[in-house]
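With one protein chain held back, the other chains of the complex are shown just where they sit.
Order of writing sets the chain letters: A, B, C, D and E. Residues in each chain are counted from 1.
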């Protein structure tokens, strides 16, 4: 039994609230338990300089936490005048992961900006961000697909992320909350497609190691978690968008 | 009749949701119509270097907008590596205004950090921020007052803010939304105490001027708006905290 | 009687020295008592990106203090690598105020850069800056008007600024020096046109409040101060430029 | 056959030149083929503020490339005034990996600074950096162990890193050079201990995915590569240091 | 004959206005022709961290130009967020030069901050700055010597600086104005003591070279220029301070 009563392979309650804000092309409020992230997707009709003239689109992400998303107030990165290494790592991860399931040629020469702003943190902010950002992005791209008459629906597959770890008792556990994350021996972030392939795999055993067998155990429960999140994404995106994405998968 | 159907002296719907987040000592989600701001108050048991050793407290504020709080995505200040002049002006205003109704001696040598994060913007973000921040601060100070056995309740009066302006038709209007703010000839921010005294008055007629009479008209409808917001604050803070604050006023 | 022998409604000696530097299109050294500011106006034949192609001009201002303008040496903002919130507030105020009396269409697609560098500070540096900057700007625009054969003289009215406050004795006082500013209960900056209309009004009662009646008293003595400064501006600009500006006012 | 004549599971020539510089406590020049990195380890007799007073040591890493380590000149991060996201990711990875094989309690309250400066880049700069940094660190810690009479040898195991990927032909390949890295579908960085446990695993399939089977294949050839590098480390560190480290492993 | 009518070995008119500002411990306005610099000396009763506890003083300098000191407006370094290489070179030069004639032990553990702010530039701003800064520093140290009862007068000798060059006609010229500086083949800055010894010598022939003979010619006219400036310094500092400095020289 875990600190919050879950069994080892159990996720926290996942909620995705669609169209949370009025301005963005796509937006959701995603919750993994007490972790809450506002994810928005904004469309800009141009691409960064290094991509111009190729007829391809781009997807990029930014990530931040409200100062009091955490138990102790965190100094704002705008006040410090620079973005931390941790933030950069996370936003590079989110962008890379999302691009892996989007056909950038079909998107056309435009950028989808993803913003993940954590308003409350209890572990797993990066996995909740990726899972919510996928939904916000799909909503925004659905709008572009209609408005701009794209030749094909650019989102090719579902995408979600979840964390797994090895508890202090040596047991593989899914979707670690902050208390678990602080004590776990190993922390693994798994990003997978709806089809079940890996997109990113980041495992670290800071001041610890993990064996080949432990790796396989974590991947196993992670896969089940991903499937549960994808089910939520399908539900809130609705049948029509889901069909377009799955069409992309099987086509 | 105004663009959203209000009469000139009418405020938008005001909502203040108490204890919006789990971690901060005080927090609210405040809405003035479509403008929504998360206001948190965090207590730190020390003061900035320039105030040390005086036995007095300090209150300071930070303000930011999510990139997609606005119709067009705004670049994050952390990415630009610096805080804009507009942001600095607003956070200095919020801090100054709140300090005017707090007895810093009674607070003791600690800092209350106010964070106002605009998640959706439709005009009046600074006045909503001040009005919500007051409530978050009162909640946090109530906690300190109990935990630290303060000699007196440090909040001495209520505090709220509202905007007023002169419409393109030359009429004084209250609580401008974004569309009105963009076209109004004059923009006045009024910060007042529950007793009806001024704390801050900032009127600007960029590329326009305003007369002494127009000033008096704006102050008039502003006062009525402030009274309405203070009524909401009393309601959500409850009778007990209200009595402590009013005790401070009359005592 | 005030600390320096003035009566409550009395300004310090105002001096404006014309063409103080050889390079700028317009320049003055303005003094309000011991407060001395070098104000220059520089003309650049282009506008910032957000204004291009509209055929309109722009006016922008920067403000700084020499490190030893003050009693204690202040660290240079260039050494700190960033401009303080106070500086940004002041330079935004100066720019906004000046733009309110200039017809930007008549100015044509060019920028007037205002630089206010305080070489000695004794309170009222922002009001002296605005009052001096107006004169430097008028001198520079007179040059453009001649050189570029502008269709109309773009300066439409005089503009000056003064501070007022409530002394520790509760009396309204004009043009506060540093010692008064440090102890006054309320600090109000008033920017008015030569015609007597408000352009900016910024009153703050940090850790204090002010009543409606005190506001009216401060506005009253402020208006008289403004009139005195405008008289000086007219004198140093001379009859010809004054006529062009007044022509703009009455025409 | 690969572009440089290697078979898929073959590493490039690995060279580690010991005591490359005169000043650092530990230093090597490590080469993986044409990739060359100067790795130094510097000992500072204090720890960062967040670790003070715990009697434990700390290991931290910095990483940079000479501007012309690459085919096109790269702008210096000192000139840009900030460290890129990629650099931060890599230096966090190096530090985390090294800490996992060091007993920070045995190290005592001091910091080992690792600097990895790439003087020539041809793919795999982060894996070469980790592999070389381990050797530099071991040399430096050997010095401390002697000078400071540490209670136990703090390095507990060997540590090396290697990259693996899936070639455009769909085949798992080891130790990708720059040309392979640019075209590979998947890029996996594997950090392992001498005992064969994972310390870090970072796989990314930018704009591609990888299957569970491909993952296992890459781990398989990666493990063989790690073993080869560890053999080199043992050779240049010599029998005495190797015995101390292995003592730590078995003890 | 030179562009402004001077003969080759002639300096521009040198003026030093004493006690130019009310706040600093020492201040002058120095002019070399149209080049005008406000030099102030501020005393701080502590030294930088690297000098603490040695009982010695420190002298440091900062240099800046008003944006419109020049023919074209220069962007403020505070707006750019960093100090240029040219500024750093100049301020390091000023500090180093002044320290060479001060007995830092006699000064005691305090810092003299020198600020040189160019309000109008016409060539030779760094040499005017050094020459004026010496006078401001001597005035400030005279105050400390009295107030703090220093054991000896810390200023040991006079110090001045002048530029020399080779004109386009191949002739050595003294104290170049902006027009000459822009076209001269060689630019030499000479800093000498009142006794006639070198303190700094910086000669550069950007895109040109100079011979040993040309060097000797420039040093020759430079020495005469230095003597003229030192005479001015003695005059404005007065007999008493001069005697103290010369006492230091001969004693």
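The rule we apply is simple: contacts are C-beta pairs under 8 Å (C-beta built on N, C-alpha and C of every residue); 3 or more make two chains touch, one makes a residue touch a chain.
Everything numeric in this text was worked out from a predicted model, so none of it was measured.
Within the entire complex, contacts from the absent chain reach the displayed chains D, E. For the options D:17, D:117, D:185 or D:206, the residue in contact with the chain missing from this view is D:117. Although one chain is not displayed, subunit E still touches it through residues 82-86, 88-89, 91-92, 96, 99-100, 104, 188, 193, 195, 197-212, 215, 219. For subunit D, the residues touching the chain absent from view are 21-24, 27, 34, 38, 40, 42, 44, 62, 64, 66-71, 73, 76-83, 87, 113, 115, 117, 119-120.
We take it that only the chains that are shown with their structure count from here on.
Within the contact network of the assembly, the step distance from subunit B to subunit C comes to 1.
With centres defined as mean CA coordinates, subunit D is found 29 Å away from subunit A.
Taking each chain's centre as the mean of its C-alpha atoms, subunit D lies 52 Å from subunit E.
Centre-to-centre spacing of subunit A and subunit B amounts to 34 Å, using the average Cα coordinate of each chain. Residues of subunit D found to touch two or more other chains are 82.
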